[in-house]
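For this view, one protein chain was removed and the others were kept in their places.
Right after this comes subunit A.
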Amino acid sequence: MIQVENLVFTYPRNDSPTLKGLSFSVDKGEVFGFLGPSGAGKSTAQKVLYKILTGYKGIIKINDKDLSEWGSNYLEKIGVGFELPNHYLKLTGKENLDLFASFYQTKRNKSVQELFDMVGLSDAIDKPVEAYSKGMKMRLNFIRAIQHNPDILFFDEPTSGLDPVNAHKIKQHILDLKSEGKTIFVTTHSMEAADDICDRVALIVDGTLQIVDSPKKLKKQFGKELLNVELNSGEQMEFPLKKIGDNEAFLTFIKSDDVKSIHTQEATLEEVFISVTGKSLKQ
């Protein structure tokens, strides 16, 4: 669906490139995550992909057609969820949605009411957006991006500013869109969100891709194959995962008292990121 080869982008008036030869591909029906600290080039890469920034070097193909050859019909096919809420504050939520829907030839496959219901904004549909909280505006961002049923979706920090319940709902909606066959490109510095929704993640630092793989594989690759057991007495021990059922020491240990917790020692995505790049995602 999306193929990027050796993408280099330099902002006008900058001496050095912001993107330094990125290569990756995103398959149809995949949720692909760009993980990196602020200023790593995540949003720049997205902007190049949705044609806000031109003048890049390298090859970008969408459905095997060069990005530069796509006309305005490309914008019919994509939906963009911005990092920060951006709506007309004097208009109601519905008026905002209706206005932007009117620019597309593709009609909505869900009614406005259904879209508002979907993200728990039913009560706010006719309220001016200036009365919305940040979380509500972000949810409005989300439904504006998907309302014209695009094939490719770009989300920049889709759970930013949302409470845990609504963040969970949005992540679930993204997974629902994936199950409908949508191709989804997410940029985030939230390793939790990436872990929950992405099929593959790319770790990006200073405009360079460090590694691309599934969160599961990365966490396994960079974790320890150990099981940590803590007993009610407070005593803790670690055991190798391999043939754990035959490990007499492990069996004796867990029989010695009630078990308080058992955890595998796989790495978190943040630990993977730090291992690979030597930098923290929260920078």
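The working rule: a residue touches a chain if its C-beta (ideal position, glycine included) is under 8 Å from a C-beta of that chain, and two chains touch if they have at least 3 such contacts; residues count from 1.
Everything below uses one rule, namely that contacts and distances are computed from a predicted model.
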Complex member absent from the view - protein name from UniProt, among "Aromatic-ring-hydroxylating dioxygenase", "Tryptophan synthase beta chain", "Methanol dehydrogenase large subunit-like protein" or "ABC transporter permease": "ABC transporter permease"
Hidden partner chain, touching residue among A:Asn6, A:Ser38, A:Ser68 or A:Asn86: A:Asn86
Subunit A residues touching the omitted chain (full complex): 47, 50-53, 72-73, 75-76, 78, 80, 82, 84-91, 95, 99-100, 102-105, 128, 144
